[in-house]
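Shown here: the complex without one of its protein chains, the others still in place.
So that you can tell them apart, the chains are marked A, B and C in the order they are listed, and the count of residues begins at 1 in each.
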C-alpha cells in the first residue's frame, strides 16, 4: 500500500452541524461500497469547504462559489468517478447562485451537498441569502433552494435534510449518490447544518422542520404540488425536509458519452492514433 | 436649451423584436410624463444592450451581465431617479443569473426589462439558456424566468410580454414603471422579442402565447397558482404572458431612505457640516 | 446594359503586379465577402499566397463592412500599403478607403445609391461606375446578385479568364440549388458584358498578375489553427463563452469535436467556462478555454488559482482593442500586463505569443503539453488580427506533435511507491501527479497554501518551500519554451522588436529599411512570460531598439524593462487606433525617429 494523506479531524467548532454532514457522507459512501479512489469530493470555500480534508477520497478545494462548474467539468471528463460537490450557503446561494441555477438546468451527474447554516461561518457570522434578516442590507425573506430548484426545468433530484434528523439525512445521501451513480443527472441535497458559533438555529429548526417524506398528500414527482407545499409550509413558519422532487431528464454527460467523447481524460489520446482524422480535419482548410 | 446627444436610430436588423420593446418603452415613458433627465436607462451588452442609445434619457452601457447590480446601486444612491435596467437573455439568464436572482430577492425599485430572444444575437446566434436546444451542449429544456421569479420570496412584480402583443406590452411597461416609481420594489418584465436573423421565433411564439391577464382562473397574487399555471401551460407547449405576480414586500432602498441615508449622491455632504459627527466617530477610537 | 462608359480613359499599358491588394466594401448585408472569396479561389490557382482581413463594426446588420484580400508571390502576413482595386458598394466605402488607394488604383463603384463622392480619390485613380445594385434588382430580381456582376468585372480587370472565373463560381456555389447557381452565373456573364462595355475585353486586362508555383496550402485563421493545434496535442475538453473575436475557437472545435473526440461546452459565463476546464483538467483531460480581453479579466481569480493549486490549463486570449468592451472587432496587444501580472499573488505562468497560423498550431500543441508538464496556467496570446485574419500557410506538421503528460503517475508506478505526496518538494519544482480514479494515489488539491500532502498549512518554513518549489517550475520547462525568431543583419545597431500581429509588417519594414540603406535586425519573442534570455541578449547587442506594439502605454516595452532591459535603449513605436500597421507606415515611423536621432 502506498501511503497517501490521512484525512484529518475536522477543524470545526464543537457542535457545528457540519460534523453531521460529514458523518452521513462517510456513512453513505461506505454503505454503497464506493471505492475511495473513485470518489472525487470537491468543496467550495467556507467552514463547509473543508469537508474534503476529512473524508477518505480524492479531494479538491475550489475558489469561493466555483465548485459546481469544476465538479461538472470533472464529471463530464471522467464519468467513471463519483463526483460530489460540497459547500456552504454563501458559496452556493450568494457568490455561486448563477452556477447553481445552471447546474440544475444542465443536469450533469454530480451530487451537490449544500450545507446551509444561514450564515457565513468562516468569515465570522455575516448573514447569508438564507438568513431571515440581512444584517446590513434591509430585510428580505430567506431564499429557498428547494423552491428555486423546482422552478428550473430539467431538475431531476431535489432534497433537503437536517443534521439532527440523521436517519433521513443518511437516506437522502444514499439516494443522491445512487442518482448520480446511475447517471440520472444532478442531485441537489441541501442540508440544514447550523453554525452554533454565529447563528445557532438548532432551537428554531428543531421546531420548524416538517418531514414531507411522511406526508401522504405530498408528491415528489409533481412540481406544482411540491412548490405549493413548500410555499404553504413557509407561510406557516415551517421548513420542508425530505425528497422534494425527482424527475426524468437525460443527463448532461449522456451526450458526450453517446458520442464516445468520454471519458476525455482516460482516452488513449496518442496523437499518432488520430493522425488520419487530424489529417482530414486539416485538409478541410486546404486551398 | 443645452444641446446634448440625440438618440440615434437603432442599429438592429429590420424586423428585430427589440424595436417593439423600444417603442413600448418610449411610449410608456411619455404616457407617464416622466422627465427624460430623471430617467436613467442602464443596459447590458448584446443587441438588446444598445437600447439606451435610442431613448431620450440618461444612458449607461454596463459590462455583460452586470447591469442589475449597477442599476440597484444607482437606484439606492438616488431614489429620485426612475431607474430602468435592460438587457438580453444571455445577459440576464446566463452570465447575469446570480444577480438576477438576487435582484428579485433584494427588491430595490428598479424596472428590469429582459429582452428574450432565446439566442445570443450580438455574437451571432448561439443558443441561450432559454433556447430549447443548447447547440453544443446537449439538450435541456428552456429556463423560464417567470417560474424562477416566483420561486424567490420577496418578488413583488413579475410579468411577461411579447413584442407582437403591443397593447399588453404597453400596459405592462406602464405598470412596471408605476411599481418602481411608487417605490414598491423590483419590477421584472421579460419581453419575448425575437431575433429574426438568427432565431426567428415569431411563428412559434405567435402560436404559443397565452394571455393570463384574460384567464379568470389565474391569480397574480397567489404564487402557487401562478406557478402551476406556468407549468401546465409549458407542458402544453404554451407560454404564459401577462402580469404573472404582484406581491408586497418592503423595497430595499426603503431602509436607507428611512434612515435618511438617501439620496447618497445629492446630500450636501460638505465634510465641514459633519465635523462634529466625524469627531465623535473618531474619538470612539481614542485611547 | 447602358452604363456611362464615356469619360472613362483606360490606361494604355497593363500594369504588372506581384503583390496586389483588393478591397470590397459596402453595408454589412452587401455580401462583400463573396467577391473576395471568389477572387481568393481564382488567385490561389495562380499559386499566389493570400492574406485576408475584414473590417466590421460589432453590429449585426447594417454597419460598414470591408473585406480586403492581398495576393502576392510570398506570404507577407499582413496587408499592403495601398489598395490596387476597390469595389465600393456605397459612398462610405469610397470615403473610408479613398486615402488608401494606390495612385494608379482602380475603383469599381456602385452608383445605385448615389454619385461618387467628390474629393476622395487621387487624380489618376481609374473609376468604373456601375449601378450594380439597380441592375441586379432589375435584371435578376435580387440585390445579392450584384456580387456576380462585380466579380465578373474584377475578373476581367485582373485578367482572370472568363472560364476560370466561371469555374471558381461553380466550385464556390456548389451547394446552391441549380437555379441559384445559374442565376449567379448569369450575373457573372452580365459582369463580363459590363467589362466589354468599358472596353475591357477578354484578354485586355488592366492588371497582369504574377504567376507563382502553386504549393500545397491551408487557408486558415489563427483561431482555427489554435483549435487544431490543441486537438493535435490530445486536447479533449474545451469550455468557453461566446465573445468576439474568440468565438471561432469554440466554433472550430465544435465542428471537429465528434470526429476526434473532444468535449466542447458553451458555459453560462467565463467563470463557469474556466472552472469547467479546471474540473476536467483535474481528471487528467487536456483542457482549454478561450476568450477575449474582458472575459479574460473576469477569469483572473481562477487563473491565479491554477497557479496556486498547480492545475494545468491552457487559456487563449484573443485580444481586442480595450479597455473594457472597447472595440471588440478591432485589434490590439494591450493585455500583456494582465496576462503576465494580472492574477493575485506570485505564481508561475507561461505566456506564449505566436506570429502566424502555423505557429498558432505548434504553440497551441506546445502549450497543451507545457500546461501538464509544469502543472500551471499557460496563455496563448493572440491579437484580433492574428486570431481572425486568414492566410495561406504550409500544411501543419502533424507528425511532429508529440504528447508529453509530464509527471503523471499511473497505477502501476504509484503502487511501487512507499508514499505519495501530491505536492512533494522536488528539485525541479514539479510534483508527480495522480488522477482521481487511480488507486493508491489519493490526494488533496487546493488553492490554499498547503503542506506536501495537500493539507492547509501556514507554517512559515513550509510556505517558503512551497513558493520556491512553484517558482522553480519555470526553470524546469525553460528549454521547451519557443525562443525568439530573428532575422536581418546580426551586426546592425538598430533592432526592431515586436510580436504577434507585428510579425509580417516588421519583416516588410525591415526589407524597406534595408532598401533605403538602414540596416536593422529583427527579433520576435514568442515567449513573453518568462522573458527569455535570447530576447535580453538581442537587446544587449543592439544600441537602440524599436519596440513595435499595439498598446498605448507600451505594455511590451514595460514588460521588457521589468525584465531588466535598459530603458534608454528602447523606443516605442505604438499604435492604438485598432488597425494594424501598414508596411509603409511602420517604415516611415522608424525613419522619422531615426532622423530625430
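Note that a contact is a pair of C-beta atoms (placed from the backbone, for glycine too) under 8 Å apart; a residue touches a chain by one contact, two chains touch by 3 or more.
Keep in mind the model is a prediction, meaning the values are calculated, not measured.
Undergrad: Under the definition given at the start, what are the shown partners of the omitted chain?
TA: A, B, C
Undergrad: Would you indicate which residue among B:132, B:215, B:236 or B:280 is in contact with the undisplayed chain?
TA: B:280
Undergrad: Considering the complete complex, identify which of B:27, B:56, B:175 or B:219 is in touch with the unshown chain.
TA: Answering carefully, the residue with contact to the hidden chain is B:56.
Undergrad: So one chain is hidden, and I want to know which residue out of A:25, A:63 or A:77 touches that hidden chain in the complete assembly.
TA: A:63
Undergrad: Based on the whole complex, identify which of C:118, C:418, C:461 or C:515 touches the chain you can't see.
TA: C:461
Undergrad: Since one chain has been left out of the picture, which residues of subunit A touch it in the full complex?
TA: 11-14, 45, 47, 61, 63-65, 94-95, 97, 120-124, 126-127, 129, 134-137, 197
Undergrad: Could you list which residues of subunit B touch the chain missing from the display?
TA: Per the touch rule, subunit B residues meeting the hidden chain are 1-5, 8, 35-40, 42, 50, 52-53, 56-63, 66, 69-78, 80-81, 98-99, 102, 256, 259-267, 269-271, 274-275, 277-283, 285-287.
Undergrad: Over the whole complex, note the residues of subunit C touching the chain we left out.
TA: 57-58, 293-298, 300-301, 304-305, 307-309, 319, 321-327, 329-330, 332, 334-335, 337-338, 340-347, 446-449, 458, 460-461, 463-464, 467-468, 471, 551-553, 555, 558-559, 561-567, 576-579
Everything below uses one rule, namely that only the chains that are shown with their structure count from here on.
Undergrad: Taking each chain's centre as the mean of its Cα atoms, which chain lies farthest from subunit C?
TA: A
Undergrad: Roughly how far is subunit A from subunit C, going centre to centre by Cα mean, in whole Å?
TA: Using C-alpha averages as centres, the distance is 41 Å.
Undergrad: Touching at least two other chains at once: which residues of subunit B meet that condition?
TA: In subunit B, residues 94-95, 97, 129, 137 touch at least two other chains, as defined above.
Undergrad: Two or more other chains in contact with one residue: find those residues in subunit C.
TA: Correct list: 257, 265, 268-269.
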